[in-house]
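Working notes, structure below.
With one protein chain removed, the remaining protein chains of the complex are shown where they sit.
Take a look at chain A:
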Amino acid sequence: MLIAALFRYDIVVVELSPSQEYRSSILSGLKPEIIMEICTRAISFWTYQISQEAKYQEITQRGLEDKVELYEKQQQRMTREVNVELNVLQGDLEQEKRKTADLSEQLDQMSRQLSRLQTLYERQKRRPLFDGALQHAQPHLHTSLKNQYAASNSPPPAEGFLPGIANSKLIKHTHHDALRNPELASVVNGETKKMNTFQAINDAMSIALATDDTACVFGEDVAFGGVFRCTMGLAEMFGRDRVFNTPLSEQGIAGFGIGMAAMGSTAIAEIQFADYIFPAFDQLVNEAAKYRYRSGGEFDVGGLCIRTPSGAVGHGGHYHSQSPEAYFAHTPGLKVVVPRSPIQAKGLLLAAIRDRNPTIFMEPKILYRAAVEMVPVGDYELPLGKAEILTHGKDLTVVGWGAQLYTLENAIQLAQKKMPGLSVELIDLRSILPWDVETVCNSVNKTGRLLIAHEAPKTQGFAAEIASTVMERCFLRLEAPIQRLASYDTPFPLIFEKFHVPDMIRCAEGIERAMKF
């Protein structure tokens, strides 16, 4: 039976428990060698058994370990998958949130527009009443005054009018016209977009912020877009820690910008009007300008760019009209730039922001809305310290910058009517400091005559510097006294503005004087 069982099963476990007497009776009488032999065999049998058992355990363990590893991998994969899914969902949520925010903003804007329209409507409704009452009190309204502001029966825009600029040949109205400029080679294959000057400036700052994580834009009222709308949307796009309002303190703004720049950051600071830059004069003239020089090149504030609206607008009076470029041009270490149009403003501003010297960027505020061009949407810079020849000519060199160029353009046309065939080389100086002596002197060496015009008062205006340099370098080529056309030497007078600034007539007279000497 036992044998039969052996045949049927591989392993048979038989529980034997021999008594002590039986074990001694089996072994008793045997030779000690035999007993030893039996013991040895028994030991080797058990050794075999134990090693087999250990191997089996080992294999089991390995199998378990493999399984654990597999499970772990599976778990990881699942976690990853879940995470990815979660991320996607979160992204969706963010998008939805943003959409909601956009929509509510739109709603806000719409309701603001609505309320503005309502006010307008109410005002229109009230107007006849008001006029009636006025007529009742005083039947004759002075008509010539009406010509001044009331022609459109609306207030003058804050940044003023500049009639005729829309037809200026200096303005690039088309895509091809804009890109014909060799200085724009880097964006010649890119798109252009219709922008006015404040939009172009906004675009430049947007690019500066996007391409430089250290860049910040700050100043009085910049967070809501600035009083001239140059910083519109930047706070929303780049965050309030990068585009922010400062307290009302120009010296604070300039000093703060210097500090940021000293740490290697890019500071794009706005002084609300150039007329209000004087509290910052000490910071700019004594600090920013001398930062590198006084430290032997240890430190510099190259990352500082101060933007400020300047120039006449028709109704700015003493403190919203000045052009203080010459004050800063008297300061070694600063750069001073004045753009004439949207394309120029964008490229020059980007260059001014990235230039490794503190730069004052004066924006002729009358051009903010009046000048509209097809501006390249890409990232481009225009050279600082380099003038641009706008029209080539052989009889007379005319130098100007900013909004004055459009007056000069008209004056040249007027003079050409009187003097047919007159050939004028018109130069936009663009950088006041350092200024492009070479371009101007080369031109005067060719023409022999020079006229310079600017809005700032004549005495110690920047034309004085240009005139003396040209006199030094082109003395023998000059065929007529250098003409300086500038505002009269008085504070900027509100009601006399049209008599004060060097207008078309005065500039044309200057051209005639130079030609008929």
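The rule is short, and it goes like this: a residue touches a chain if its C-beta (ideal position, glycine included) is under 8 Å from a C-beta of that chain, and two chains touch if they have at least 3 such contacts; residues count from 1.
We take it that contacts and distances are computed from a predicted model.
According to UniProt, the chain absent from the figure is "2-oxoisovalerate dehydrogenase subunit alpha", selected among "2-oxoisovalerate dehydrogenase subunit alpha", "ADP-ribosylation factor-like protein 6", "Protein brunelleschi" or "NEDD8-activating enzyme E1 regulatory subunit". Touch with the chain omitted from the figure is made, among A:Gly259, A:Gly448 or A:Pro491, by A:Pro491. Shown as candidates are A:Gly252, A:Pro434 or A:Gly448; the residue that touches the absent chain is A:Gly252.
The missing chain, though absent from the display, is touched by one residue of A:Phe224, A:Tyr293 or A:Phe517; that residue is A:Phe224. On the side of chain A, touch with the chain left out of the figure occurs at residues 112, 115-116, 123, 126-127, 130, 133-134, 136-138, 140-142, 144-146, 148-156, 158, 220-221, 223-225, 227, 245, 247-252, 275-276, 278-279, 314-320, 458-459, 488-491, 493-496, 498-500, 505-506, 509.
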